[in-house]
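Only one protein chain is missing from this complex, and each of the others stays in its spot.
Think of it as A, B and C in the order they're written, each chain with its own count starting at 1.
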Amino acid sequence: MRKRKLLPTTRLEAFSDGVLAVIITIMVLELKVPHKDGLPGLLSIAPIFFVYFLSFAFIAIYWVNHHSLIQRIDECDHRVLYANLSFLFASSLLPFFTAYVIEKHSDSFSVALYAASMIFTALSFLLLRLSVGRLLKQSGKLNVEDTATQRKHVTSMVIYIAAIPLAHYHPYIALGMITMTTVIWIVPTIGLTSHPDEFP
Amino acid sequence: MRKRKLLPTTRLEAFSDGVLAVIITIMVLELKVPHKDGLPGLLSIAPIFFVYFLSFAFIAIYWVNHHSLIQRIDECDHRVLYANLSFLFASSLLPFFTAYVIEKHSDSFSVALYAASMIFTALSFLLLRLSVGRLLKQSGKLNVEDTATQRKHVTSMVIYIAAIPLAHYHPYIALGMITMTTVIWIVPTIGLTSHPDEFP
Amino acid sequence: MRKRKLLPTTRLEAFSDGVLAVIITIMVLELKVPHKDGLPGLLSIAPIFFVYFLSFAFIAIYWVNHHSLIQRIDECDHRVLYANLSFLFASSLLPFFTAYVIEKHSDSFSVALYAASMIFTALSFLLLRLSVGRLLKQSGKLNVEDTATQRKHVTSMVIYIAAIPLAHYHPYIALGMITMTTVIWIVPTIGLTSHPDEFP
Partner (left out) sequence: MRKRKLLPTTRLEAFSDGVLAVIITIMVLELKVPHKDGLPGLLSIAPIFFVYFLSFAFIAIYWVNHHSLIQRIDECDHRVLYANLSFLFASSLLPFFTAYVIEKHSDSFSVALYAASMIFTALSFLLLRLSVGRLLKQSGKLNVEDTATQRKHVTSMVIYIAAIPLAHYHPYIALGMITMTTVIWIVPTIGLTSHPDEFP
């Protein structure tokens, strides 16, 4: 009877692609043309530009992992739909917290919020993974979790959590740690390993 | 001859996903970074944040129900297309009425408008359900309406209508009722029952 | 050899759905919450609301016709892709000319511009129809043009053109004519006939 309730994942994918595409693109509206002319004007917005890049990369990596995760199932139940919607909700807050960091000039509180927002997204993605895993078990498919991915998972979560108190004293170092985590997720996926890593 | 005019639902789904994705995401632009620094600043926008969450959940639930509803048909006629467009039109007003509630600090009139906008969306979704039902009958497929869903349907419509006059005296209680309705729609879908509920 | 160059229409459809979805939805950002409180505030934005509705209906009707038109072909050449992009470009200007009418309080010039923008969109859609027709002829499929549709086509084009000079003397009557044309396109499609009408 439950089988009857399963829905194909096509619309989950299409809707997620749409929401993530809007999220990743409207952040560019935060980039305001500087009043100063010439190169000094451009340089004055370099930090803003950097935060934009960081947020773009963050959503991009999640999109890659969302792609890999949903790829494993052909159909989903309502639990997966709602877990996915909570992931999209968490992601939709990133443009806001990106604007927060930009408008508060990367002060301690805004960087801590930014890290907290990333943890919130990570937790909602974990929820999605669990609900997909539950479905895989139900359908009898083996859900082999890559231990390397899991270690990465835990590591980046720890770094995000560590970034919150650190932001109080050294916001830029906290921001640097968040950056590093992002880079670590991209690099080995392309260069060293060939398996679809999953972001925290 | 009519058969020839039926169109596959793929583009209806893609367009609806696109419009709902934009609606659900541009609402985040209403979240403005507070002038106040630190925690007091963040706390000052907590009510705004809550209204954003409510509107997000509202569209998210409709998306789930839209998904379940359109899933039942493979092809549609122009009547379904236009009923769907009227549903999208009603939904597209939600960001505006969300901004209304936020900018008017949840005053009586704005909360009443917010509830009215939800009734408008509910009615347009009903129109869509009727046109899909008509198509199912034409093609000879039985359209068994779940009585539990219908009861839920009527209940939430009644709550929305009751919220309008109530908003005049107690806007926050009216907002609470709208919230409760939203929560009721999400919870049993995940936890208790396994059938795809349909939102009012 | 030319065959090799034909591309499936899936991405043309997906991209058009995306662009039209964004166009139809960002227009809601033109709806600004009025400063006045209560009902007088809401009534003060009624004309703006009406123009928003008109533009939404305009894009919605085009989407229906775009859907019906592209439905006729499975593959397309670069000519169709570029004709489609010119249609999307013309449509993308509608939010701007809608804002124009709203901010200029439906003065003569802005209404004339609005009508001109609709003619521009109509012409670009005609271009798209011609390029699709060309492809249908090449592949040997009969391209039977419905004479009723063609008559409707010419009629609405004439009304739009007539609206431009009329806007100089009576902008509201010109706006009324544009509204009527929109309504005429929607009504018979649902009620009387069963063929997919094509909007100018």
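Note that in this section contacts are C-beta pairs under 8 Å (C-beta built on N, C-alpha and C of every residue); 3 or more make two chains touch, one makes a residue touch a chain.
Since the model is a prediction, treat every value here as computed from it, not as a measurement.
J.: Where the complex has a chain not shown, which of C:Ile45, C:Leu85, C:Ile119 or C:Ile184 is the residue touching it?
T.: C:Leu85
J.: Mind pulling the subunit C residues that touch the left-out chain?
T.: 1-2, 5, 7, 11, 14-15, 18-19, 21-23, 26, 29, 77-79, 81-82, 85, 88-89, 92-93, 95-96, 99-100, 103-104, 107, 109, 113
J.: For review purposes, identify every residue of subunit A that touches the missing chain, sorted by number.
T.: Considering the whole complex, subunit A reaches the absent chain at 13-14, 17-18, 20-22, 24-26, 28-29, 31, 33, 37-39, 41-42, 53, 56-57, 60, 63-64, 67-68, 71, 186, 189-190, 194-196.
One rule holds in what follows: only the chains that are shown with their structure count from here on.
J.: Which is it for copies subunit A and subunit B: same residues on both faces, with over half shared, or different residues?
T.: different
J.: Between subunit A and subunit B, what is the gap in Å from one C-alpha centre to the other?
T.: The mean C-alpha positions of subunit A and subunit B differ by 26 Å.
J.: Mind checking the centre-to-centre distance between subunit A and subunit C? Centres are C-alpha means, answer in whole Å.
T.: 37
J.: So which stretches of subunit C touch two or more other chains?
T.: Each of 18, 21-22 in subunit C touches at least two other chains.
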